[in-house]
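Below is one structure. I have some questions about it.
Only a single protein chain was left out; the remaining protein chains are all shown in position.
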Amino acid sequence: MHELTAILVSMVLSATPLLLAAAGELVTEKSGVLNLGVEGMMIGGAVIGFAVAWTTGSPALGFTAAALAGVALAALFGVLTLFFLANQVATGLALTIFGLGLSALIGKPYIGKPLPSLPQLYIPGVTDIPVIGPLIFGQDAIVYLSVAATVAIGWFLSRTRAGLILRSVGENHDAAHALGYPVRRIRFLAVLFGGAMSGLGGAYLSLAYTPLWSEGMTAGRGWIALALVVFATWKPWRLLFGAYLFGFFSIAQLHAQGAGVSIPPEFLSMLPYLATILVLVIISRDAKRIRLNAPAALGKVFRATA
Amino acid sequence: MSLAGDTGGETARLRLRGITKRYPGTVANKSIDLTVMPGELHALLGENGAGKSTLVKIIYGVVTADEGEILWEGTPIAAHDPASARKLGIGMVFQHFTLFETLTVTENIALGLDDQRDMRALRRKIDETARRYGMALDPDRHVHDLAVGERQRVEIVRCLMQEPKLLIMDEPTSVLAPQEVERLFETLRRLAAEGCSILYISHKLGEIMALCQRATVLRQGKVTAQCDPRQETSASLARMMVGSDVLAVKRPEEHQGGGEALTVTDLAMEPDDPFGTRLDHVFLTVRVGEILGIAGVAGNGQTELLRALAGEKLAPGRDAIRIDGKSVGHLGPTGRRARGVAFVPEERLGRGAVAELTLAENALLTAYLDGNVGAGMVKQGTVRKFATAIVKDYNVVCAGIDAEARSLSGGNMQKFIIGREILQRPRILIAAHPTWGVDVGAALTIHEALIRLRDAGAAVLVVSEDLDELFEICDRIAVMSKGRLSEPKRVGDTDIDEIGLLMGGLFAEAPAEVSHAAD
Partner (left out) sequence: MPRIRLEPRAQSSRWATYLSPVLAVVLTLIGTAVLFGILGRDPIAAYRAFFIDPLSTFYGVGELGVKSAPLILCAIGLAIGFRANVWNIGAEGQFIVGAICGGGVGLFYEPMLGPATLPAMFIAGALGGLVWAGIPALLKTQFNANEILTSLMLTYVAELLLRFLVRGPWRDPQGYNFPQTKAFDGYAVIEPFFSGTRVGLGAVLALIAVAGGWFLLSRSFLGYQIKVIGLTPAAAAYAGFSQKRITWFVLTLSGGLAGIAGVNEVAGPIGQILPVISPGYGFTAIIVAFLGRLHPFGILLAGLLIALSYLGGEAAQISLDLPVAVVGVFQGMLLFFLLACELLVRYRVRLGPATAESAA
């Protein structure tokens, strides 16, 4: 029982950064922009979040700063792709490389410094219920935020006028432009939002998952988040499920070792990456479903024809 | 309705004065004056490229003029964008639909309106409005499920919901069958009777003569004439549009056609695109020395048929498509090209040619079996000679064969592509919409080239939405509707009305037992 609780709780911890980053990227992609720089924005958020939290002693400030760092990096991407009309794939890669390098530079003085972990919810009586208690009622604020944000995004996209407009921009930017909607502005805002979420996701890694900073600590999670968006066929509800599934894969190897499974640890560590490939293949096979769900203008450059 | 500028009494609903718009390398609109009265059906007439689309985009606020002023009901309009245009009461139905395929009709209409509306109330209003004007529309369907004519209705209803005082329609009938056109005209006449002005853009003279009370003619960005189309003839209108008597292609005696060059037997194919059309038991024969035309409104399976013929999508059975009697259904484009088929696609830049490559490089695109490649290497000299020949023989206006393809005008690019295909001496040429969006001079060159090719003994298949073009150059015509192909008729034995009926889908079921021997 205790073991099960530990596994489920660590699954949640592992899933939360993925969920945050993927939810942000989903909004970005729904508006028609493919931002491959999620890894760069996450690690940017991780390092800034840690630095600020360490210096000010306040994790809340750390998270805020991390979100802003994500926004700043995303703004760089947005300017290049939306105003300089640069290729989205190349720019996203550039953002990742730049983010990794810059974060290593900024994070140097903070290596090895410890931080206290985040306070967790405790409702006397409720949190003590075996398994379910700590799982649902014993998490830290950001976990609840990540789920709430995903739900809110789902509601925003399908029920609000602004969400409808965003979807239309991702579906057919020429038509949206002809109807008078500010395509670039909408996309830029969506990109910034994605940056903020990725920054938060990264900060969760350095402030909660392992309250430490180390170079390259995102270890490819940004890329997994990108795969998650495809896995979810751009639907927020599915994203929730997918993030937790991947969270599970990520921690499976740790617990398997503990359980005395004799597979070498390196192979277990491969699980999340292999799972990502598998999931991608399964989803991509169904070209028709992709066509009906993927924002049709995804990755295409929008040129305002005067 | 007076013909002169001011009506002395009634204020014009819309007045344009001296509108000028420049783009790099061209002036789209030169000092244009236009007056539309309330309740008037006003045509904006001109060839492709005359500046009509730009002008209405300026009226609607998508584009801002460089000079000139716009007066709405006597008052000048200052800063202007589509949202404020809609508020004034200007509605626009675009030529290229501004619809979002994966969204529902209601959502699409909501996007075209400006205020927050309760979706449920909106659905009811859509239903009411559509019914009032005699157009059936289901608010909950997704646009990708709708046929082209239905999609246009979505665009129109969207405008009508705002109770417009001026409705601009940009080439609305390019996607409609003749009977649907008549229905549209009834709706427009009803609107005009209620006081709404209609600005109707088209290059189709017959329609304008049937519908409109006044016409402003644009040529090369300038207003060249104003008239009452009901009192003009096609010839006089055409002269106003083009500036000289339109030269008709000399129609030589109809050709009988020899042996079967290209044969399609019982072809059935699912579309790749979930929004595409299924091909349903298509039978087709193109004979040596004839031009067979396929008429039909876009979206009835032409694209799928063309892909199947080109080999971009392989047929389910190798015998479904035969060239000179030999099965080729299993061959891709290269294999078919090797057997003498050449193909002119619908899209020029983006399929027929690569915009960023030079003309010399584009010449190789389909000519790589014609001695231009040896041992895996490109023979640069030979390719360049070929490109030069195309440019010369087809009068392609360009800055040399090293000019990038995108620097050419539409007509010249089309001439280059047709020239490239024909100069490879194909036995069979398939041309999709060969003169779409092309100026009159280039269209003439292309039509003459097709006829020359036919006379030299090739089999030519032309797919087009332009019935005038088909009746001009074809020997036989068939109609594509909802994925099925009608029995071809000799051009002399039929007329536009009959073809129009066929385009509406009214032909015999499953022509499987119908013999397709020579007519």
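Each chain gets a letter, A and B, in the order it is written, and its residues are counted from 1.
By definition in this document, a residue touches a chain if its C-beta (ideal position, glycine included) is under 8 Å from a C-beta of that chain, and two chains touch if they have at least 3 such contacts.
None of these values were measured; they are calculated from a predicted model.
Counted over the whole complex, the shown chains touched by the missing one are A, B.
Looking at A:Leu85, A:Ala148 or A:Ala162, the residue that reaches the missing chain in the full complex is A:Leu85.
Screening A:Leu105, A:Val131, A:Ala148 or A:Ala162 for touch with the missing chain picks out A:Leu105. Residue-wise, the contact with the chain that is not shown comes from A:Ala227, picked out of A:Met197, A:Ala227, A:Leu240 or A:Ala297. Remark: the residues of chain A touching the chain excluded from display are 36, 76, 80, 84-87, 89-91, 93-95, 97-102, 104-105, 108, 177, 180-185, 188, 215, 219-220, 223, 226-227, 230, 264, 266-267, 269-270, 273-274, 276-277, 280-281, 284-285, 287, 290, 302-306. Taking the whole complex into account, chain B touches the unshown chain at residues 24-25, 61-64, 66, 79, 81-82, 310-312, 332-335, 337, 343, 345, 347, 349-357, 361, 364-366, 368, 373, 376-378, 399, 403-404, 406-407.
What we mean here is this: only the chains that are shown with their structure count from here on.
Averaged Cα coordinates give chain A a centre that lies 45 Å from the centre of chain B.
Contacts from chain B toward chain A in the complex involve residues 23, 61-64, 81-83, 94, 96-103, 107, 110-112, 116, 144, 273-274. Across the complex, chain B is touched by residues 161, 164-165, 167-168, 171-172, 174-181, 288, 291-293, 296, 306 of chain A.
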